[in-house]
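Quick one: the structure is below, questions incoming.
Shown here: the complex without one of its protein chains, the others still in place.
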Amino acid sequence: MTLLQIAFFFLSALALASAILVITRRNAVHSVIWLIVTLFSVGGIFLLLHAEFLFAVQVILYVGGIMVLFLFVVMLVNLDVAVKQAQFSRQWQLALATAIILMAELAYGIYRGHQGFTLAQTSAVPPTIGNTQAVALALYQDYMLPVEIASVLLLVAMVGAVVMAKRKLE
Amino acid sequence: MIPIHWYLMLGTALFTVGVIGVLTRRNVIVILMSIELILNAVNVNLVAFSDYFRSVDGQVFVIFVITDAAAEAAIGLALIIALFRNKETVNADEIDLLKW
Partner (left out) sequence: MGTTFFQRADYVAITPEVVLALFGLGILLIDFLIEEKRDKYLNAVTALIGLAMAFVQLLRFWRGTLLPMPYSGFGGTLVLDSFAIYFQSLIVVATAVVVLISAKYLEIEEAHFGEYYALLLFSAVGMMFMASGRDLIVLFIALELMALCEYVLTGFLRGDRRSNEAAMKFFLLGAFSSGLLLYGMSLLYGLSGSTNLAVIAERLADRPAGDPLSWMAMTTLLAGLFFKVAAVPFHQWTPDAYEGAPTSITAFISVAPKAASFAILLRILMAGLWPMREDWKLLTIGVAVATMTLGNLAAITQTNIKRFFGYSTISHVGYLLLGLIAAADGNPEGLTAIAIYLLVYTFMNLGAFAVIIMMRRQNLIGDEIDDLSGLMTRAPGLAILMLIFLLSLAGIPPTAGFIGKYFIFLSLIQTQHYVLAVVAVLYAVVALYYYFRIVVAMFMKNPLDSVPLATSTGLSVALGVTLTLTLVVGVYPQPFILFAREAVRPFFSF
C-alpha cells in the first residue's frame, strides 16, 4: 500500500464518518462543525487528484464563506426547542430503506462498471501548465457563457436573500 | 496509484449519506446541510473524472457547482429566517399549513 493510498483511505474515512455525524447530531451547531470536517477532507481528496485550485476554493469559499453563513443562521434562529424534540421525521424507516436500496444499486453499478471507463481515455501526458492556469483558461474561453450566466445567478441570490430576509420592504 | 472506482465509491457513499439526511431529518437546516453533502459527492466524482481524463472540464464544472451551492445556501437560509419570523420553527414536518 502506497503512501497515496493510505492518504486516500484516511481522508475518505474522515469524510464519511463526519458526514454520518452531520446527519445524526441533535444540535445543529455540531452538524455544522462536522460538515466543515467533511468539507476539509473532500478538499484533501481534491489535492490527491491534482486539483490544487479547487482545494483553495473549497477551503476559502465553502468553509470560509458558506459554512460561516450556516453558523450565522443556526445561531440566529432559536434552536433550544428543536434540540429537545424528535430529530427524525416519522417516515424515517421508509426513507432509510429507499436510501439503502439506492446505495446498493449505485455501489453495484460502480463495482461492475469500473472497467468501462477505459474508452474515453485521452492523452496520458502530464499537463504542461499549472492547474490554476488551466482552470482559468478553460473558464474564460470554453466556458465563458456559463460564467456570464453565473453572474446573473449570484445577483439573483443577493437580491433574493435581501427580499426574503429584510425586516420590512419599502 | 489509486483506481478511479475508489473515488466513485466515496462519491456514492457521500451521496447516499446526503440522501438519507434529506429524507429522514426534520430540521430544515440539517436538510440543507445534507444537500451540501450531495453536492460534495458530485464534486468528488467530477474531480476524479477530470483527473482521469487529464482535462479540466470537470474542475470547471465543480466551480459552477460551488457557485450554485453558495447561491442556494444564501436563498435557503434567507427563506429559513423569513419562515422562522412567522412561525418560530425549523422542523420540516411542522410546516403543515399545506399538508406536508
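Note that the chains are named A and B in the order they appear, and that numbering of residues resets to 1 at the start of each chain.
By our rule, a contact is a pair of C-beta atoms (placed from the backbone, for glycine too) under 8 Å apart; a residue touches a chain by one contact, two chains touch by 3 or more.
These numbers come from a predicted model, not from an experiment.
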Residues in chain B touching the chain absent from view: 8, 11, 15, 18, 22, 28, 31-32, 35, 38-39, 41-42, 45-46, 48-49, 52-53, 55, 57-58, 60-61, 64-65, 67-68, 71-72, 75-76, 79-80, 82-83, 86-87, 92, 95, 97-100
Chain A residues touching the omitted chain (full complex): 105-106, 108-110, 112-113, 116-117, 119-122, 137-138, 141-146, 148-150, 152-153, 155-157, 159-160, 163-164, 169
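By definition in this document, only the chains that are shown with their structure count from here on.
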Centre distance in Å when chain A and chain B are each reduced to the mean of their C-alpha atoms: 6
Footprint of chain B on chain A - complex, ascending: 2, 4-5, 8, 12, 15-16, 19-20, 22-23, 25, 28, 31-32, 35, 38-39, 42, 45-46, 48-51, 53-54, 57-58, 61-62, 65-66, 69-70, 72-74, 76-79, 81-82, 85-92, 95-96, 98-100, 102-103, 106-107, 110-111, 114, 117, 120-127, 131, 134-135, 138-139, 142-143, 146, 150, 153-154, 156-158, 160-165
Complex contact set, residues of chain B against chain A: 1-10, 12-21, 23-27, 29-30, 32-34, 36-37, 40, 43-44, 47-48, 50-57, 59-60, 62-64, 66-75, 77-82, 84, 88-93
